[in-house]
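We show some of the complex, not the whole, and keep each chain where it was.
Chain nomenclature is as follows: A and B, assigned in order of appearance, with residue numbering initiated at 1 for each chain independently.
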Amino acid sequence: MESISQRKKDHIQICLTQNVQSAGNTTGLEAYRFIPEALPEIDFESIHTETRFLHKPLKVPFIVSSMTGGTTEALQINRTLASAAEARGWGFGIGSVRAALENPEVRSSFIVRDVAPTVPIFTNLGAVQLNYGYGVEQCRAALELLQADGIVLHLNSMQEIFQPEGDTNFSGLLEKIRVLCTQLEAPVGIKEVGFGIHGELAAKLYEAGVAFVDVAGAGGTSWIEVEKHRAKDPQLQLAADTFAEWGLPTADCIVQARACSPNGFLIASGGIHNGLHAAKTLALGADLCGFGRRLLEPAIEGEAALDKLMARLEFELKAAMFGIGCKSLAELKGTSKLVRTAPPPARA
Amino acid sequence: MESISQRKKDHIQICLTQNVQSAGNTTGLEAYRFIPEALPEIDFESIHTETRFLHKPLKVPFIVSSMTGGTTEALQINRTLASAAEARGWGFGIGSVRAALENPEVRSSFIVRDVAPTVPIFTNLGAVQLNYGYGVEQCRAALELLQADGIVLHLNSMQEIFQPEGDTNFSGLLEKIRVLCTQLEAPVGIKEVGFGIHGELAAKLYEAGVAFVDVAGAGGTSWIEVEKHRAKDPQLQLAADTFAEWGLPTADCIVQARACSPNGFLIASGGIHNGLHAAKTLALGADLCGFGRRLLEPAIEGEAALDKLMARLEFELKAAMFGIGCKSLAELKGTSKLVRTAPPPARA
């Protein structure tokens, strides 16, 4: 199992030092603008952003996206992220725990519940593993390991074919997800890893029993870019360049998912880098908003840096709400004050 | 009260030395083009631009937007602006007089009526102050101080939350504005400060009794940019960058306001930098056009510089009118010769 750990280390290293931002795609959020409400008729101090996730309260509609685990460095990152999540009332997602399931030695590197006793925590596995020997038992083990409130399975088909050692049999997974949802005691969510989930698929997933869908759309971290930096084969690197445009922009995912499934619990993520992005996804209909790579560097820098960033993200969300006169998330969701508009022409 | 004076000094200094132009927005006027009338059938000399504001005549439909006051430097600027306004027949707006109401010592720094005896002058206060102890009496004092013909209250919600010492309770203001309009003897106008007033809000304001609305739309001076330069906190600076796109473009404000309120007295401002911009806003339906920061530097340079600029702005307005064959503002307003059009593709 050293290979998984090494891969995870590589991922973090690459995400911190290389440009892994989607090169040929954007979140699509730049095409949306809020119409300001010059007379908001509310007190900034009265804005509240409380909500719930996995049967637990959140102070803000934000989660830490599933990122890492399985190494000493990862443990440090996860503990910083989890305790910050606890302090600020965010949800917390861990990276794939497969390494721990296959190698008990690394189990200790996933211990975070002690620093995040009250916020919702969700564990993570690749959905494709259901075709490679995994089932309800492994999911239970993944939940227990984290003392998690739920599990999210990630769909990462393109990543798998762009990595040499990829697991590329994705057949029959929807049915297995459906069965898992009936068997497992905890809520099961489904996420992508940065290429997005379209509206009809989201609907199929809800129908199959998943508790939430996290679109993890295009425009942020691109896993084809990440794998490109790991690839030794120049042809694979060139193929990665060819697919720089791949993915459904996060904004499109949200709009489609909401149109197809008005009531499904929906998480927006993929390229969310500030609180205005977040506010736009919530206005488009998302219930929560996830931050991935944006949190990585501050998490390594330390708790103070992370807390400052998180506080700013929260301020920006509230600033946007104030700017359009919304007191609560209920008012923000589906507001008519977000409009699609061509970006202004470039300045000379 | 030293803090207000210092802030005002900072504002002028920053506006003169930093790039405070909206970084992520434009006025939207660049998307409109006049269709030239090759045979205008008029004599350039016969074009007239006279109009009225606050029951007084103007030679051109232009006003100096509310900018400054409360310091020695501000007094100099305001006296230059006011006497130029008198000379050329423009309306004149002063910056917020709150400093003078709260600190009688600085009252003398607002004296301009002696150099602008005949043109309309309007005084200025923040609308949010109605939630912080201000009412009809303070407005009367503000009018008397200037011997003003009217008062304009500015809406600056986003500026308030981006400045550390901001007053951020904007609840219940519409009702207070309504009451003020019935109590005050002089006309009350409402303006933004560069993020714009949308059409439905303009309609509500007219309905509440305001005498005029000045949209002060996005695309010119951005107060988030200005406050960014005052901010010590790096997180606040980053948040300011996030909101670089905030605001409703001036052109959109005018179009919306005119659609919702065909007869409300409407002032276009925000990013109006030349007479062609002005002509476009009047063609879109505005009654007057306000110039803010564009006048600041020449006003400091001196009367001659300011007069030259103002003469040019007037010439440009008349050139546009000549170019489409309009003899009067009545013909210009709502002309069918302004069309929305994509900007031409960039030249290689």
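One rule holds for everything that comes next: a contact is a pair of C-beta atoms (placed from the backbone, for glycine too) under 8 Å apart; a residue touches a chain by one contact, two chains touch by 3 or more.
Keep in mind that what you see is a predicted model, and the values were worked out from it rather than measured.
The complex is a homo-oligomer: 2 chains are shown here, and the full assembly described by the structure file contains 4 identical copies.
We take it that only the chains that are shown with their structure count from here on.
Here the C-alpha atoms of chain A line up with those of chain B after a rotation of 90°, rounded in steps of 5. Chain A and chain B have centres, each the mean of its CA atoms, that are 44 Å apart. Chain B contributes residues 24-26, 28, 30-31, 127, 155, 157-158, 160-162, 168-174, 192, 195-198, 201, 204-205, 235, 238-239, 242-243, 245-249, 343, 346 to its touches with chain A in the complex. Chain A meets chain B in the complex at residues 33-46, 274-276, 308-309, 311-312, 315-316, 319, 322-323, 344-347.
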